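I have a structure here, written as structure tokens, and I will follow up with some questions on it.
Every protein chain of the complex appears in place save one, which is left out.
Presenting subunit A:
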Amino acid sequence: MSSGSGFGDEKGGSSSVGEPEYGHDPASGGIFSSDYKRHDDLKEMLDSNKDSLKLEAMKRIVAMIARGKNASDLFPAVVKNVACKNIEVKKLVYVYLVRYAEEQQDLALLSISTFQRGLKDPNQLIRASALRVLSSIRVTIIVPIMMLAIKEAASDMSPYVRKTAAHAIPKLYSLDPEQKDQLIEVIEKLLADKTTLVAGSVVMAFEEVCPERIDLIHKNYRKLCNLLIDVEEWGQVVIINMLTRYARTQFLNPNVNESLLEESGEKAFYGSDDEEGKEEKAEAAALAKRKPYVMDPDHRLLLRNTKPLLQSRNAAVVMAVAQLYFHLAPKAEVGVIAKALVRLMRSHSEVQYVVLQNVATMTIKRRGMFEPYLKSFYIRSTDPTQIKILKLEVLTNLANETNISTILREFQTYIKSMDKDFVAATIQAIGRCATNIGEVRDTCLNGLVQLLSNRDELVVAESVVVIKKLLQMQPEQHSDIIKHMAKLTDNIQVPMARASILWLIGEYCEHVPKIAPDVLRKMAKTFTNEEDIVKLQIINLAAKLYLTNSKQTKLLTQYVLNLAKYDQNYDIRDRARFIRQLIVPTDKSGALSKYAKKLFLALKPAPVLESPFKDRDHFQLGSLSHLLNAKAGGYQELPDWPETAPDPSVRNVEVKDSVPEWTKCSSREKRKEKKVEKPFYSDSEEESGPTESADSESDSASGSGSGSESEESGSGSESEESREESESEQEDKEDEEDKRKKKKKTDRGKVKAPAVESPESEESSGAEEKNRAQKVKGRRSGSESESEEEEESESESSRSESESESESESDTDAKKKKKAPVTKPPPKQAKKESKKEKKEMSLLDLDDFEPTPSPQVTPVNNFLSSSLVTDLEGLSLTDTVMAPTTIAPSGSVKTYELLHRITGEGLGVEYCFSRQPFSPDAHMVAVQIMFTNNTNAETKNLHVEDPKLQSGMRIKEFPEIELLPPGEMVTVVMGIDFCDSTQAANFQLCTHIRKFFVSIQPPVGELMMPVFMTENEFKKEQGQLMGMNEISEKLTLGEKCQNEHGIVQRVTSAANVSRVPCGSDKECRFAGKTVSSGILVLVTVATKEERAAQLTVNCEKMVIGTMLVKDILQALTQ
């Protein structure tokens, strides 16, 4: 709006005032005397072939722009250089273009083609900068071109270009608001972007274009929460502010408990599917009454993910988090922000100013929060006055019975300050303390009275005003103070103070009957010289005295009224006329004069001294509107909490490689239907068909998945279409998963297979699930549990297949060997298994691994002799992440109990070492934790808290499990860096109601991971680990492990090591390295005659070596 006038001014100003200066302007070259000549020169330079001349000219022009001089007549000459090769010239031309394009629309169009060409450049940075300048040119004609460019850039493979597209959206919107609908589409698309680079910018665009479309956020809410910490700081501010508003519309007020009984009942169903929900409705409702308010897990997620940002170096981020907590957090948790806000008080004075304003508002509502930091608000003589006054405000708000004495002592020193405005504010503050805290009222009053003898008039005047207010509360006891003040009228000149004294005397003239008429006499004398407010009070005093003591003051009053009648100010004349009619009885005087006394001497309520910051918190804290206490343009009202929470499931997101929560319901329903119809075996057999097709599909899906992954690193180039494709495939997969789940149900009914001894397939599925869990880590644990279930079903089904063989043998290879001679299982079965295996591998792929040859090779393992397997290991297993799934022949994964279901009050927790690399941190051991909810109530917010670790040990907690429905089981993975010691990791396992102290102690064999090496390498390494590092032990092999396979199986189950190929069949060699520090662990088992054998362990860490020997020995001798 002001831009139009701005231009006018600009031109006018520069031509009239600016021009004559040009001659003296050093940057524009002082040698040129006349204006047009100088511009000719610049034009000449711009037209020349030399870049250096062009550059020089552009520099001068930019200097002119910087000074606000008009350089628009050079437009044609400058625009020609838009395609200049020299980067700096080009950049300066851009600066010029953006500045003047609006004025020279037609000419600006000449440059557009250059940018359009730039938009197609293979270099992402050039594309981005072209889009940036193009969108900055405010020329309406190019709106369609911009729209097109933005749309294209929004699906660019480079996140940087997409970011630029997000920046361009508000530019286009301000140029042409008609485009809003189309722009919202682009925003919606960009909101779904998963990169941190884009998130901040697109939310900014969202806030400028369509802040009311809160529905666009639903699906992206969790993602935004999780990305938040990695977004650049400016983006964080915007996102946090937006999420505050969002949360206010979607969640329930955590601080209102009473009215929420009903809704939390509703909330209890959240996540549980329709069917079960129906069954449990009564139960859940009963439950709801017990715990009246349960925070939505998404609400908790937001609070949890923003908290670390209080540690940001950026004051704006800290403030944004602080306001989020203030507006959204339960009372008990808001306290955390105080420390961070107090820290900001060390920053620049402008920052202090804003922070103090907000603290002042907060202290009114939540005083306790800042009380421990009282001293941080003490005032220093070097503070600017505006800061001092704000600190004073905070101190006053913080004052209570316990700290008032220290605060008053502090105030006393402030009164001596040289800064008189500040002293005046201090006196006001004392007055407020006195009114708020009854105990100190007299002390304060005495102190203020002492100030009446201060030499500084301002101080006295301010004290008078404050005393007046205080006296109004209990006038009876203080007539001596009133007398004292009456005397002051001779000295005090400050009108406000004089007026206050006169009012006091008038109001309480009955307490000072002797002095009051005398004061009036004096005042009547000086009436004409007084200020208006004093005059009004003199009339007031006269009237009151006339009513109470007319004998003495009748004449004086008449005199005063007469003076007032001819006063210059009409207010005073009016007042005089009004009062005369009211108090002086005449024949015409109406009914009112009877009540004159009541009118004038009515008991007046004592003033309430209030903080100016009261009720400011209806503005979002930290906002401009809050600071100004007035609604600023574009301010989005902070909505009130909803009465009932809107459907939380809107935030559920369909995640590519796991089943989202909401599909659960339908799938389960389907599953139940099918379950009855089909017997188990035929089902699984039939399934192999679709499985294979799904296999190939998911392969391609994985391709695109990894494509989009690598896109982030800027190398990949996967088009949007392929992504959509994979989405549809996802659906296929879900169908398939449905079937499998259904199968699982059957399983559960038929076979009660304890997870502990579940064989190979369990292991692999566990492994797979682990990989998956790693991928999913940021994702909802709900979906994890889903995938877990599905894996479980997988394992159980295959288990039940082998059940018939009455063998709990876990080694597949061994199984195969045994199977072959017995021929009990038909070859078909084996084939099917291999298919299953294959499918599992491809599922893995889905997670985002590039398909490596290994999955294709490994199924063959099943049919090969183990020695061949070991040979293959070195060849095919390039992908270490994949490796354990495929080789780890040791079947039984030992499960340990973390929390017994009795001590856990129905929550049973088991853990096992899944032997998977923990991808978030390679130095950590992955621990798979299985939660079983044996109660009939839901368990919520399962998470780890307060780890107590030995020095050096670290924990990577699993993502919080929001909900564990009754009877369900959930598996998560956490990483622990044990620092290669078998010390237990202690931590607390917290649910929404209880905390349990638990500890995980790893067997030494789990502290390592397999290493693949050749025989020669092994020998070489072993050679270096002789002497102290070698531990040998003789042993007698146990019954079951006399052959090679037995040994391999026993050793690999005791320790996470892999077999090293070996020429002699008398020796078995294994290699591994510790997870944390990567120290090699070499194990050799040399068999001799008659079950005798020798075990050798080579390891740099003797403790590990010794313990490992013990463990393996035990495993082999049993």
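Points to keep in mind about this one:
The rule is simple: a residue touches a chain if its C-beta (ideal position, glycine included) is under 8 Å from a C-beta of that chain, and two chains touch if they have at least 3 such contacts; residues count from 1.
Convention: contacts and distances are computed from a predicted model.
The protein name that UniProt records for the chain not on display, among "ADP-ribosyl cyclase/cyclic ADP-ribose hydrolase 1", "RRP15-like protein isoform X2", "AP-3 complex subunit mu-2" or "Origin recognition complex subunit 3", is "AP-3 complex subunit mu-2". Contact with the undisplayed chain is limited, among A:I533, A:L624 or A:I1031, to A:L624. Set against the missing chain, the residues A:I87, A:A332, A:A591 or A:M1028 yield one that touches it, A:I87.
When the full complex is taken into account, the listed residue touching the unshown chain is A:S349, out of A:S349, A:N491 or A:Q1118. Of A:K339, A:K554 or A:R1091, it is A:K339 that touches the chain left out of the display. Mapped onto subunit A, the interface with the missing chain covers residues 1-3, 5-7, 9-10, 13, 27, 50-52, 55, 59, 62-63, 65-68, 86-88, 91-92, 94-95, 99, 102, 123-126, 132, 135-136, 138, 158-160, 164, 167-168, 170-171, 174, 197, 201, 204, 229, 232-234, 237, 241, 308, 311-316, 318-320, 339-340, 342-343, 346, 348-351, 353-355, 375-376, 378, 380-382, 384-386, 410, 413, 416-418, 421, 454-456, 622-625, 627-628, 630, 632-636, 714, 947, 949, 952, 954-956.
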